[in-house]
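Of the protein chains in this complex, one is absent; all others appear in place.
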Amino acid sequence: MIKKIFSRPTGVFSLLVLATIFFIAVFGQLITPQGPNEINVANMLQPPSPEHFFGTDELGRDVLSRTILSAQVSMQVSLISVSFALFFGTAAGVMAGYFGGWLDNLLMRIVDVLFAFPVLLLALAIVAILGPGIGTATFAIGVVYVPIFARVARSSAVSVVQEPYVKAAKTVGASPLRTITTHLLPNIAAPLIVQTSISLAFAILNEAALSFLGLGAQPPTPTWGRMLFDAKGFLDQAWWMAVFPGATVFLTVLAFNLLGDNLRDALDVTVDRKESK
Amino acid sequence: MRTKNGNTLKKTIGATAVSAALLLSLAACATDEPEPVENGDDASPSTSTETESQTLIAAIGGEPDQLDPHITSAYFSFQVLENVYDTLVEPDENLAMQPALAESWEVSDDLLTWTFDLREGVTFHDGSDFTADDVVYSYKRIIDEALNPSWRFASVTDVVAVDDFTVEIQLSSPTPNLLAAIGGYKGMSIVSQANVESGEIVSNPIGTGPFKMESYDVADSIVLSANEDYWGGAPAIDELEFRFIAEGSTALTALRNGEIHWTDSIPPQSVEDLSSESGISLGQVGSSDYWYLAFNMNRTPWDDVRVRQAVAYALDREAITTAALLGNATVNQTAIPASSDWSSDYAPYSLDLETAQSLMDEAGVDSAEMELMVSSDYPETVTAAQVISAQLAEIGINVSITTLDFSTWLDGQANGDFDMLMMGWLGNIDPDDFYYAQHHSTGGFNAQGYSNPEVDELLDSGRTTADPEARKVFYDDAAKIIVDEVSYLYLYNPDVVQAWSDSVQGYVARGDQAIRFRDASISE
Partner (left out) sequence: MIKYVARRISHMVVVLFGVSIAVFSLVHLVPGDPIRVALGTRFNEETYQALLVSSGLDRPLLEQYVTYIFGLLQGDFGVSFRSGGPVSEVLFERLPATVSLASFGIILAIIIAIPLGVIAALNDGKAADGGIRVFSQIGVSLPDFWTAMLFILLLSATLQILPSSGYVPFGEDPVQWLRHLIIPGLTVGLIASSIITRYVRSSVLEIINSDHVRTAESKGLSRSRVIRQHVLRNALPPIMTISGVQFATMLGGVIVVEVVVAWPGLGRLVFDAVATRDYPVIQGVVMLIAVAFLVINLLVDVLQARLDPRVLR
């Protein structure tokens, strides 16, 4: 599988970008040229130069340093939130698919309700209820992606449940938990892996959007979305404030999407239209 | 203001409170009642010779929530309503109260009854006559329905129409700031009962002002047309259009391209460029708004005055002001701006980390965690908070910033969920507006929990003392204690910044942010 991904330029590109982003997310503090929150009002809105490759912002902070340190927050938020969604969504979807009946109906109607909400509005409401911050943004994004995983897991589980070996396990009286872990999960893993990669991409976009609306990490903690929010008021004077952090978000998201695309081919998975939202 | 009103409170203020120049112009419209109509005709040849009517287009930063002056609290609404409605009296450029719908007024010897003589021959935009009943209806509506501005009538016991053009306001205690209360802003407008009862007032208000409602394009613009019968003379322009443009840079581009004539949504960073730009006039005046920090005195260590003073010594107000507004503001250590007759020059603090540190040591506080609550709806508070956070780190205070939307922020303030907060008070005129609700121990907006009987006494006296000289002393003394004990930590008075095309004549930027286009004209 890995070999197949490495055989394509887009696969190589995505792995390289992601490796870089992970590296700066982990070692960001060690490689920033300047403290990300070092304020120098006298040095504000400086264009890119050898001292400040990405220029400075409205408080004279180094845009490059802030862009680097934002990676940490964004990666943390997207990894944790997608893990959350993967776990709870899969659990709900597998239960619905395995047991069927009223449980299936109930869970899927709840999923339908969540789907009918605009994604960002739901996240916005959850953050507003719990108060803004990294933790709540992570939770909100996680909740928003639960229904997607639930649907993916359910639709795969429904077909696997019909397989003779699962039916056999049921009739010999194997416990549901055992049947699910030994027979169901391994057979529905592929679409979930692909969905995880795509959701990581969307989680980064959503974290950026939430921060852009002032609901993500709190200042002065740098995040890409927050930096873009600040940049919005200075589009005429300081294009660099908008271009560099935005381009970094774009590259990261693109890398996750390309990885998902390659995984899909490598694992031979088709993802239904509703799941790709 | 203080000296002007000084010895006139028992007399007819309208005649004496104004400067000579203003007196002339006011006398002209006060004595020759029918003349405004003729004035309007005189003014019209310049416009009627042109085939196109003159429209002044003003860009404001957002859409009014609704247009009922007694209900809305949004500045965007009042920008429009300023040109549609009248109050009994209205502030001039120096914020002294001048005749408007009331031509003159008297106060009884016991200071408990104010009698207003109303202007005759004024009509509403629907053609109905303006009389004392309209004043009584408007004020009683505010009081009886407990509408938004009703707090300004706290001491009013009754409003009575003595005859068609005389109104009496009866008070429970002397209220020297009554004129500021009824004329300070258009929330105290005289409205039309029929307009209220039809429910149309929320979108199609009918007033007595220089312009009348023409059309309302949701989320885009409001068009007003000149009231040819305006008692102060018909406006020179035929139409006044307010466009809602939230983004400052967009508004400026529109101004430069000649798509609009006037705007007040100007990003601070553009002010310097604008001041030297040809074809554009920049109006920049100090406002009577102020921005401040307040500590939660129900929490340690902020209940210790020494810690609060330490913070006051650790902050560099100039740097905060530069970051927040790029210097388009005046730093101040009290609330009232220097331009006001009520201001005090008391300024005990300066950036002094040594003093700050020794105050912290005295209080026995090595380090402290501080939650600073600001609002994303007021971006300058978020910017300033980041500078404040860096500065306070120097004396061992570790600031974490909480950015909330204003709704949640207001909840946080009411529930005391903060260590320190930053916000501003806008549209203050009388010194009572600046201090009472914020620092009196029973004040409605004393969220910081400040209580000092001496300050209470001074503020109570200020409220009921008629003599402005004596009042000023009360407020100066109160301000000194408030600053010394850091009930509020005052930061700055922002500038009002407005820009308009050079083709616009006769418009003046005002410190109270009332935008009046009745005297504006456009030359091609």
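Order as written gives the chain letters A and B; numbering starts at 1 within each chain.
Note that a contact is a pair of C-beta atoms (placed from the backbone, for glycine too) under 8 Å apart; a residue touches a chain by one contact, two chains touch by 3 or more.
Model, not experiment: these values are computed from the prediction.
Participant: Of B:A393, B:L426 or B:I481, which one is in contact with the hidden chain?
Facilitator: B:L426
Participant: Please identify which residue in B:A194, B:A246, B:A338 or B:V508 touches the non-displayed chain.
Facilitator: B:A246
Participant: For a quick check of understanding: of A:F23, A:F117 or A:Y165, which residue touches the chain that isn't displayed?
Facilitator: Answer from the full complex: A:F117 touches the omitted chain.
Participant: Considering the entire assembly, which residues of subunit A contact the chain that has been omitted?
Facilitator: Touch with the absent chain occurs at residues 10, 109-110, 112-121, 124-125, 128-129, 131, 201, 205, 208-209, 212-213, 228, 231-232, 235-236, 239, 242-243, 246, 249-250, 253-254, 256-258, 261, 273-274, 276-277.
Participant: Against the chain that's been left off, what residues of subunit B make contact? List them.
Facilitator: 65-66, 68, 71, 73-74, 145-148, 150-151, 154, 202-203, 217-220, 245-247, 249-250, 253-254, 377, 405-408, 410-411, 414, 425-426, 437, 444-445
Assume only the chains that are shown with their structure count from here on.
Participant: Calculate how many whole Å lie between the centre of subunit A and the centre of subunit B, each centre taken as the average of the chain's C-alpha atoms.
Facilitator: Chain centres of subunit A and subunit B, defined by C-alpha means, are spaced 46 Å apart.
Participant: Which residues of subunit A touch subunit B in the complex?
Facilitator: Subunit A residues touching subunit B: 37, 39, 41, 45, 58-59, 128, 131-132, 214, 218-220, 233-237.
Participant: Sort out for me which residues of subunit B touch subunit A in the complex.
Facilitator: 248-249, 267, 269-270, 319, 322-323, 376, 379, 382-383, 385-387, 389-390, 400-405, 408
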